[in-house]
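These notes concern the structure reproduced below.
Moving on to chain A:
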Amino acid sequence: MTELLRLRGVQRRFGGVVAVNGVDLVFREGELLSVIGPNGAGKTTLFNLITGIDVPDAGRIEFDGTDITRAAPERIAALGLARTFQHGRVFANMSVRDNVLVGAHTRLDLVRHAPRWIGPLTELLLALVQPPGVVRQQAALEAELREILALFGERLLPRLDDPAFSLSYANRRRVEIARALALRPRLLLLDEPTAGMNETETAEMLDIIRQLKARGMSILLIEHKLDLVMRLSDRVVVMDDGVKIAEGPPAAVRNDPRVVEAYLGHRAVGEVVG
Partner candidate 1 sequence: MMTLSRRKLLAASVVALPIAARAAEPILAGVSGPLTGPNAQYGAQWKRGFDLALTEINGAGGVNGRPIAYVFEDSQSDPRQSVAIAQKFVSDSRIIIELGDFSSPASMAASPIYQRAKLTQFGFTNSHPDFTKGGDYMWSNSPSQADEQPRLAAFAVQRLGVQRPGVLHLNTDWGRTSKDVFVKAAAGLGAQVVGTEGYLPTDQDFRPALVRLRDAKPDGLILLSYYADAALIARQVQDLGLKQVIVASTSIYSPKFLELAGPAANGVFCMASFFPSEPRPEVQRFVAAYRAKYQQDPDTFSAIAYDTMILFAALARQYGATRAGIHEGLLHIKDVPSVIYGKVTFDPVTRRAQAASYRFLTVRDNAFVIWDGVKPTRPAL
Partner candidate 2 sequence: MGSWFDYTINGLIIGNIYALLAVGLALIFGVSHLINFAQGSIYTVGAYIGWTCVTYLHTPLPVTMLIVLAGCALLGIAIERIGLRPLAGAARIAPLLATIGIGLVLDQVLQLIFTPDPRALPDPLPGWRIPVGGGTIGAMDLLIAAIGLVSGAVLFVFLRYTKLGWAVRATALDRDAARQMGVDTDAVNRTVFAIAGALGGLSGLMVGMYYNHIDTAMSFQATLKGVVAQVIGGMGSVPGAILGSLLLGLIESWGVALFGSSYRNLFAFALLLLILVLRPNGLFASSRQAPPEPLTGTFIAPSRAIRVPPWVVVACALGAAALPLVPNIPYALQTLTNGWLYAILALSLTLVAGTVGQISLGHAGFLAIGAYASALLALDLNVPVVVAVPVAGVITAILGTALIFPAFRLRGHYVSIATLGVGEIVGLVILNWESLTRGPIGVTGIPPLPLDSVEGAYWISLGLLVGLALLQVRLVGSHLGRAFRAIRDDDVAARAYGISLNRYKGLAFAVGGFAAGISGAVTAHLYSYINYETFTSQISILALTMVILGGLGNIPGAIVGAVALIGLPELFRATAEWRMLIYGITLLLLIRFRPQGLLGTV
């Protein structure tokens, strides 16, 4: 399996607090890797560093051989990295359809093939003129978005034209995933996709992630529901206080005494141990 993502000595400080402290990580194509750890362990910060929303103070991040340590999020998205957010961030005033179509932005030919300095101008002209190539790709994307939404059964398809703010919380999180899939990512980062969902919804989400995995999608997952993690993951990475304290297949990690202690002995009380 090819190596898709490599982190070397990645570090991020906020004032006096070291959120991510020298993390190394290797991620291979086709894997489903879960990152777990108590609250405040630095998981979301790690995601932010990988996706370019934040910049590491030290270390190196490579995606498919390309150095993305200081790359802007737009560029990282264009390389094929899609993410969802911890609290679910959809475009509230846009319809479900438009939300998902935005996911495909980096795949649009008129965006990808825009020439250097006058790129915005050509993009503008093509958008105004709408030549057959553009129209064709748009039609293809419309068809594709229906396929993506079909993953979620009847939850989203009937609501194609509804604005996202009118959706239930669970539906909004589903739209987020649909949007990520529209990017046709080489690597999908899911930040607590089942946060705030009840059992039925969580089970549905588990099923969807499993389907995606079966199709060969490479997934990096942050999750708190440890039974989910254990059932889905090929490998698990455990973080605590910004440091990677364990890594390996789920069975090995679950019994690792350091992991148990991190959860049990952690000041953030209330963690459920699988």
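On the choice of candidates, all candidates are chains of the complex that A comes from, given by their letters.
Throughout what follows, a contact is a pair of C-beta atoms (placed from the backbone, for glycine too) under 8 Å apart; a residue touches a chain by one contact, two chains touch by 3 or more; residues count from 1.
What you see is a predicted model, and the numbers here were worked out from it, not measured in a lab.
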item	value
Chain A: touching candidate in this complex (1 or 2)	2
Complex interface listing, chain A residues touching candidate 2	14-15, 51-54, 72-74, 77-78, 82-83, 85, 87, 89-94, 98, 101-103, 105-106, 108, 110-111, 119-120, 123-124, 127-128, 130, 138, 163, 165, 179, 183
